[in-house]
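See below for the structure under consideration.
Removed: one protein chain of the complex. Kept in place: all other protein chains.
Per-chain numbering from 1; labels A and B assigned in written order.
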Amino acid sequence: MGRYVVRRLLQMIPVFVGATLLIFLMVNVMGDPIAGLCGERRCDPATAAQLEKEFGLDKPVWQQYLTYMGNVFTGDFGTAFNGQEVTELMATAFPVTIRLTVIAILFEIVVGIALGVVTGLRRGRPVDTGVLLLTLVVISVPTFVTGLLLQLLLGVKWGWIRPSVSSEAPFDELILPGLVLASVSLAYVTRLTRTSIAENRRSDYVRTAVAKGLPRHRVITRHLLRTSLIPVVTFIGADIGFLMGGAIVTERIFNIHGVGYQIYQGILRQNTQTVVGFVTVLVLVFLVANLVVDLLYAVLDPRIRYA
Amino acid sequence: MPEQHFDPDRAIAGTGMGGTMDLGVDEAESLEKAPGGPEGTGPQGRPRSLWSDAWRDLRRNPVFVVSALVILFLVVISLWPSLITSGSPLTCDLAKAQEGSQPGHPFGFNGQGCDVYTRTVYGARTSVAVGVLATLGVAVLGSVLGALAGFFGGVGDSVLSRITDVFFAIPVVLGGLVLLSVITSNTVWPVIGFIVLLGWPQLSRIARGSVITAKQNDYVQAARALGASPSRLMLRHIAPNAIAPVIVVATIALGTYISLEATLSYLGVGLKPPSVSWGIDISAASPYIRNAPHALLWPSGALAVTVLAFIMLGDAVRDALDPKLR
Partner (left out) sequence: MLLDVHDLHVEFHTRDGVARAVNGVSYGVDEGETLAVLGESGSGKSVTAQAIMGILDVPPGRITGGEVIFKGRDLLPLKEEQRRKVRGAEMAMIFQDALSSLNPVLSVGDQLGEMFTVHRGMSKKDARAKAVELMDRVRIPAARERVRQYPHQFSGGMRQRIMIAMALALEPALIIADEPTTALDVTVQAQVMELLAELQREYRMGLILITHDLGVVADVADRIAVMYAGRIVESAPVHDIYKAPAHPYTRGLLDSIPRLDQKGRELYAIKGLPPNLMDIPPGCAFHPRCPMARDVCRTDEPPLYEVTESETDRGSACHFWRECLHG
């Protein structure tokens, strides 16, 4: 197991370098990194040259990348457009997005798995068909449309919630945005659980459990769920990375000042440091989440052994 | 090392979770348990191919028929929008802004006083163009690279696998924001290019996997033992069997690419006005959501139905091509 972890960590390095380099290049294409630094007007050539030298922008891109990564690993993510340290922005933005993600994951676990179990055990019945159609609709409607519609209905028409989230973004204000963020994954979790349950329900070991004279609830919780949820748990684990990266749309709709908002601002103001910094952290989260999922697999399924 | 069991690029494309995504039409699961099922005594006619069997199934599947008709309709109106509307999407009258449904203008007017019906009809063109062209690009690039890697293996295969890992690690919408924010060209091409750039790894993975599976089939091994050349093996024996999953995933991906284009346009980096796109219209309508929700609902509905049609079509094709369900 230990050797496996080390090997996986080593494998992560080229992927991490590749992904951050790709982002670095994209951001460099994005435009003039110093354009935002002279206020509203364009910098005059002399100042521009001086600034370029100061930030090492006159060097080749690969050197800039190395310098940047060197700084990142000492905890220096550079400066944002308003002179704030990028790390400071992160300290305010990440807790918000993490709260949002936690709520989304909770929705996936509670609602998604419950719906999946119910439909999986009642395959072909009206409940099953209804939920399946609903999941299909949720998957088909883009998140931003779902978000806008729910905001319209719950926030504007019925007034159940505040249509936009305050800057502190406490848990209770994030419930609806969390649901919106989770919506597509929620539909997947439902379908995945349903398929998994329906498949395993006919399995030999479930038949054995019934033949042993176990009560129905024990057959379901201990024998059927335990195995059926393995792919679901790993899906949800891997989803953490996706949700944090995809939160930008939800944050835009509900005006949440999280990671997506900061990146969006960074792009608007052409601030490379902010964009690269945040995306680097997101890539790391994605890679670590996937590693954890792989290890989780081994914990959940004793048949898997890492050599 | 375990294979990942999730579909890494759901954000772009992929509803291919865990195999069956059937629509609740329950297969007779009992057949194998009910002894003496039809297979023992079935008609011993000439063997039909997977494709003709699938086509026979599809024609009788109402889900397929309905979604195919919707798609056909969309393609027709995106080629000839004037068939069902006489207006122009760019003729707007601010005096009529936010007005509701009225004769000749069934969907009412949006915040700029443009006719929502006409704009919704013309919006189909963008979505269909982006969906079809991006899918073509992704399918060609992804399946060729994936098939080559799967067929020849070796260093090229490992390198390709690492490259796809890199692309999977980048959040799609963020990538789109960064890359498309600098582009000033207001055509569908940058969006299509971006989708192809980030979408090909998914299809290359599918193609690689199915080529490797097909390669291990006994008849392919036999053909190889009989001295068939690599190109003959690939084209004649492997490709016909490996292409089914690629087609299924590409069909479903097409729907999600349409959704992605709308999302990027909503965020302001896809297409920009005066282009006509459902994403732009939804974005433009969202500030007026209180007074003129119709301007938001119609393009949203059109978008949802379009994406749904492609996803259901892909689902139906998957069911028809999946021999396990037979």
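Just so it is clear, a contact is a pair of C-beta atoms (placed from the backbone, for glycine too) under 8 Å apart; a residue touches a chain by one contact, two chains touch by 3 or more.
Small disclaimer: the values here were computed from a predicted structure and weren't measured.
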Inset, instruction - Have a look at A:11, A:92 or A:203 and name the one touching the chain we're not showing. - result: A:203
Legend entry - Positions on chain A contacted by the hidden chain, ascending: 202-205, 207-216, 218, 222-223, 226-227, 230, 300-303
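Here, only the chains that are shown with their structure count from here on.
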Inset, instruction - Take the average of all CA coordinates in chain A, do the same for chain B, and state the distance between these two points in whole angstrom. - result: 22
Inset, instruction - Provide the residue numbers of chain A that touch chain B in the complex, in ascending order. - result: 4, 7-8, 14-16, 18-19, 22-23, 26-27, 29-31, 123-124, 128-129, 132-133, 136-137, 139-145, 148-149, 151-152, 156, 184-185, 188, 191-192, 195-196, 198, 202, 231, 234-235, 238-239, 242, 244-246, 248-249, 252, 260, 263-264, 267-268, 275, 279, 282-283, 286-287, 290, 293-294, 297-298, 304, 306
Inset, instruction - Write out the stretch or stretches of chain B touching chain A in their complex. - result: 1-2, 4-6, 8, 10-11, 15, 17-21, 23-24, 26, 29, 33, 162-163, 165-167, 169-175, 177-179, 181-182, 255, 259, 262-263, 266-267, 282, 286, 289-290, 293, 296-297, 300, 303-304, 307-308, 311-312
